[in-house]
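Of the protein chains in this complex, all but one are displayed in their positions.
Each chain carries a letter (A and B) given by its place in the written order, and its residues are counted from 1.
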Amino acid sequence: MRTHRTRRGPRAVGLTAGLLAAALALTACAQGGADTGGDAGTATTDPDEPVTIRWSWWGSDTRHTLTQEVIDLFEEKNPNITVVPDYTDWGSYFDKLSVSVAGGDVPDVITQEERYLADYASKGVLEDLSQLDIDTSKIDANILQSGTIDEALYGIATGVNVYSVVADPQAFADAGVEMPDDTTWTWEDYVETANAISAATGGAVYGAQDYGFNEPGFSILARQNGQSLYDENGEVGFEPELLAQWWQHSLDMQASGGQPDAPKTIEVDAGGPEQSLVGTNTGAMAWFWSNQLTALSNASGRPLQLLRVPGESQFDRTGMYFKPAMYYSVSSRSSHPEAAAKLVDFLLNDPEAGAILLSDRGLPANTDVRAAVTDKFAETDKQAAEFLTSLEDEIVDGPVVPPAGAGQATEITKRLNAEVLFGRLTPQQAAEQFVQEVTAAIS
Amino acid sequence: MTEVHVRTEPQLPVHDDDLAARTTALAARSTDRHQRSRWPQRLRSFGKHLGLVALAVMMIYPLIWLLSSSIKPSETIFRDVSTIPTQIDMSNYTEGWNALLHPFGHYMMNSAIVVLGSLVGNLIACSMAAYAFARLEFRGRRVWFAIMLMSIMLPIHVVIVPQYVLFSQLGWINTFLPLIVPKLLATDAFFVFLMVQFFRGIPRELDEAARLDGCGHGRIYLRIMMPLAMPALATTAIFTFIWTWNDFFSQLIFLTNPDMYTAPIALRTFIDATGQSSWGPMFAMSIVSILPIFLVFLFGQKYLVKGIATTGIK
Partner (left out) sequence: MSVVSELRRTARPGPQGRARPAPLRRGDGRAAAVFLAPWFAGLLLITVGPMAASAYLAFTDYSLLTDPTWVGLENFVRMLDDSRLHNSLRVTFTYVLTGVPLQLVVALGLAMLLDRGMRGLSFYRSVFYLPSLLGGSVAIAILWRQIFGVDGLVNMFLAFLGVQGRGWVSDPDTALWTLVILHVWTFGAPMIIFLAGLRQIPEMYYEAASIDGASRVRQFFHITLPLLTPIVFFNLVLQVIGAFQSFTQAFVVSGGTGGPADSTMFYTLYLYQKGFTSLEMGYASAMAWLLVIIVAVLTAINFFASKYWVFYDD
């Protein structure tokens, strides 16, 4: 018996090994997936070798379609480079990016935003663009400065835009409410106007969409009052009472019907321009970045108007500012930095790319491109460009570059806004909690 | 193991005349009652079935609604309350299929690869471990068995972070390896347990007979245990399929590259990308993604139900 068993023993082992090997082989075949950037290998030096790079951005459908066109054009001009698009909506973009970074799987070209630029730069994820072959000669020095941290250029702004109120003149007309004079209207006027529209249409068309989930709106109010969201020392630069005031206006509008009730606000907020009240012709005013005008107009199907935000002349100074709409950055771990640089260079400097993107990513940063494409602008883009030009004399300065960790302010604002709207926190409590949480995040 | 888990009806104790008499009387009475009150009985039964059917419809209604909405044009989903669509529009399926970077089939294929690997892993590795626990004698067997049992209840969250770090350093993130290799190493202890219970029900005489014929453990395992354990293997296969296909958390963590997304992740990307706008295509792809599970359920019902029942009974 025993001898039989020992003779069979090795056979059992062999069988097991064979089965396991087969299974492992199966999974080895399964190890598919694109070999796009992320594996820290030596960068290719042969410019004609076929290369695949990944470009990530956020946006709505309109932007995705435009961007695909630009990619197609780039690939035509650079047949050896394939660009893999990686897009999501704004809300999940940075969550996904941080997970990708953690997984060692960073896109080669990353669309960045001012709140997160410092964060990612400090983690060593972004390449110093001045070391790459990107022509920045035609780009405004201020714009380059906005992406420079500690002497290194981590992101080049794609263009500028401005946070403004988008209004639907037809909605105003239908409600019989006069369009306000945006150079003089106050925050109280804003609330009253919104209430008036809702009242006149019996709630069929809301006066405004809630603005409290996005802190740039508050940044403007702070600046109007001589304060700021962040100060030069990388701390919060405002009094909680001011923030409480900002949220109080929302509550006032909600109470008198000027804006929808809380549940509806939550649902609408999740939807971006296409699902916004203005976009669906169920609201007269909403706060958006000026480069979202095209998407909004397309969704709404009506001509829309850009207004200065309320309170620009109510206090000591104006608060609006030119914001770098977004930045192009390159991953420091990319295996194809040259190809990535080529793409960035193309996007910024090639007039044909500019002709496709127009002002979707803000007014083009390259002054030559801007001049060349201005007359190609669609009506809405021209409108946005003119609006920005009209503000040049009024906008006195820009805010401080947000400190590392400022990215968390987005989530904090959203959450506290919901708490306020549902009456679970008073504006003052929410404001104090905001200061506390944001301070912890940026310290 | 066939019906071992169901206890047979005990025989009436013969010595208890009183009880026997009472029961016979009951039987007699109930036949009478049966004949006299057939109508109310029938009515009650009918009423009960009606109630049950109504309840069943209510339970299934969300799924029916999902299906019917997926073939309605998007705009009418919220206006047309009726379950039977007035207009049929299959474009939701084509639209949804192509809405993401790859056709949805690509993501289904990714899911299929993960499921296949998991199936192979669980069937082989778990049955091997189960054979050892059920049939082999070795030092510390009870201790190891207890450890195996406790690992069933371990939350994955406590190991996910280090696993992520480990796989990240091995370069396995964004491959299917982190999802499949654990299955090849019998980490789904639940199935080990299931099969142990099953193997214990196979008579040892068969083992002994084989031993007399000169078979070693390998042969016994392959030629005797496995063929007889078909029901347990089928149950394992079916549950593995369903749980793996639906496994969102691990796939979310280990697959960050959009090319590698499996069906649940792709579906979730869909909902985030299109916001609230295109419910039609989204519902269509939801149906597509749960279709495989539904089919497995249809054809494997027997094993499913038995499998669940077996695990719960003392």
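The rule is simple: a residue touches a chain if its C-beta (ideal position, glycine included) is under 8 Å from a C-beta of that chain, and two chains touch if they have at least 3 such contacts.
These numbers were taken from a predicted model, which means no experiment stands behind them.
Undergrad: Which chains here touch the chain that is missing from view?
TA: A, B
Undergrad: Among B:Leu43, B:Leu185, B:Ala209 or B:Met230, which residue is in touch with the absent chain?
TA: That would be B:Leu185, which touches the missing chain.
Undergrad: By the contact definition given up top, give the residues of chain A that touch the hidden chain.
TA: 9, 12-13, 16, 20, 91-92, 95, 98-99, 101-102, 123-125, 262-264, 266-267, 270, 408, 411, 414-415, 418-419, 422, 424
Undergrad: If you put the missing chain back, which residues of chain B would it touch?
TA: 5-7, 9-10, 12, 19, 22-23, 26, 48-49, 51-52, 55-56, 59-60, 62-63, 65-66, 78, 81, 124-126, 128-129, 131-132, 136-139, 141-142, 144-166, 168, 181-182, 184-187, 190, 192-193, 197, 208, 211, 216-218, 221, 242, 245-246, 248-249, 252-253, 264-265, 267-268, 271-272, 276, 279, 282-283, 286-287, 289-290, 293-294, 297, 301, 304-305, 308-314
One rule holds for everything that comes next: only the chains that are shown with their structure count from here on.
Undergrad: When the centre of a chain is set as the mean of its C-alpha atoms, what distance in Å lies between chain A and chain B?
TA: 42
Undergrad: Within their complex, state which residues of chain A touch chain B.
TA: 1, 4-5, 7-9, 11-12, 15-16, 19-20, 23-24, 26-27, 30-34, 36, 38-39, 61, 84-89, 91-92, 96, 99-100, 102-105, 267, 270-272, 274-275
Undergrad: For chain B, which residues are in contact with chain A within the complex?
TA: Spelled out, the residues of chain B in touch with chain A are 101, 113-114, 116-117, 120-121, 124-125, 128, 164, 168, 171, 173-177, 180-181, 184, 211, 214-219, 221-222, 253-254, 256-260, 269, 272-277.
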